[in-house]
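These notes are about the structure you will find just below.
Removed from the display is one protein chain of the complex; every other protein chain stays in position.
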Amino acid sequence: MEGELAHIGAGIAGLGTGIAALGVGNVAANFLSGALRNPSAAGEQTATLFIGIAFAEALGIFSFLVALLLMFAV
Amino acid sequence: MATETHGAEEGGLVFHPMDQFIVKPLMGGDKIAFYTPTNAALWMALAVLCVVLLLVLGTRGRAIIPSRVQSIAELAYGFIYKMVEDVAGKDAMGFFPYVMTLFMFIVFANFLGLIPMSFTATAHFAVTVMLALLVFVTVTVVGFVKNGAKFLELFWVKSAPLALRPILAVIELISYFVRPVSHSIRLAGNVMAGHAVIKVFAGFAAVSLISPVSILAITAMYGLEVLVAFIQAYVFTILTCVYLKDALHPSH
Partner (left out) sequence: MATETHGDGLADATGVAEHAAGSAPGMPQLDFSHWGNQIFWLLIALVAIYLILSRIALPRIASVLSERQGTITNDLAAAEELKLKAEEAEAAYNQALADARTEAQKIIADTKAEIQADLDAATAKADAEIAARAAESEKAIAEIRDNALQSVTEVAKDTAAEIVSALGQSADAKTIADAVSARMKG
């Protein structure tokens, strides 16, 4: 019983990964729209883009980690 | 638990997505002391070997017109050099070999992990936490050595209203100590997730009906993983540079 609950919890935690995907998409979309408005400044900001994506992605990875912990370690 | 028994005709789908991360001694035996050569040690050594092949043997010609390997080595050099210069600032160039070491190790460990049947060193928290802690300790020590007590200005946001500053200081302090956590889990989590997903798709390939889809999915995931392998190394390195910049110029 406890194991099944953990699996359900893992599924719920896995949703967080999808929500983080929204965040990453948001970062990339806003970067793209800004870059199309001012292409000359876009090149210098690629590093910032990746840092932003990394921060958004990290939280999704956290929820993925929670899911893994529930699946395998609890 | 990893096993999930379906009532499929082959007698059940078996998923072991995490088995690929098991650390085993190379020479047999079952004890893992800290000095035992394990598969983790082997693949880290191979990463070192690749770095040597690329950056030392590749450039032994010192050619003015570079060979292919040499131009890749020069590309990597220029890439990290510019990153340190742009992000961390000119006075951080002393850390260039350190940052380059981190980048080359992570990028090669990631790419070697993509070889089928290999072992991915960077998918282990032991490795990434250590890497992140090294960066964290370096940044903290450098910050205090270079700036003394002024390093604490990093947590005292001068641009905020005075009433808010203590609260912000607490938040900044927490975020400062969360840095190594997110820094390490981001790398290991990304790499582990991709490898585990590929393994799960590989488990589905046992059912003949869906195996073509599964193999296509593995191929697509593999392509994504190649991208992720590089981007995560890049992100780890650039965040190191950002943290170094904080250490060298703490005031906001």
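To keep things simple, chains are lettered A and B as they appear, and every chain counts its residues starting from 1.
Here, a contact is a pair of C-beta atoms (placed from the backbone, for glycine too) under 8 Å apart; a residue touches a chain by one contact, two chains touch by 3 or more.
Worth saying up front: this structure is predicted, and the values here are computed from it rather than measured.
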Residue, one of B:73, B:139, B:154 or B:229, that touches the chain absent here = B:73
Contact residue for the chain not shown (choose from B:130, B:145, B:167 or B:227) = B:130
Of B:24, B:146, B:165 or B:249, the residue touching the omitted chain is B:24
Given the full complex, what residues of chain A touch the hidden partner chain?
-> 68-69, 72-74
Missing-chain contacts on chain B, rising order, are 1-3, 5, 12, 14, 16, 18-19, 21-25, 29-36, 38, 40-41, 44-45, 47-48, 51-52, 55-56, 59, 62-64, 66, 70, 73-74, 77-78, 96-98, 100-102, 104-105, 121, 123-127, 130-131, 134, 188, 192
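The rule is simple: only the chains that are shown with their structure count from here on.
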Chain A-chain B separation of Cα centroids, rounded to whole Å | 16
Which part of chain A faces chain B closely enough to touch in the complex?
-> 3, 47, 50-51, 53-55, 57-58, 61-62, 64-65, 68, 71-72
Within the complex, which stretch of chain B touches chain A?
-> 1-2, 18, 83, 86-87, 182, 185-186, 189-190, 192-193, 196, 231, 234-235, 238-239, 242
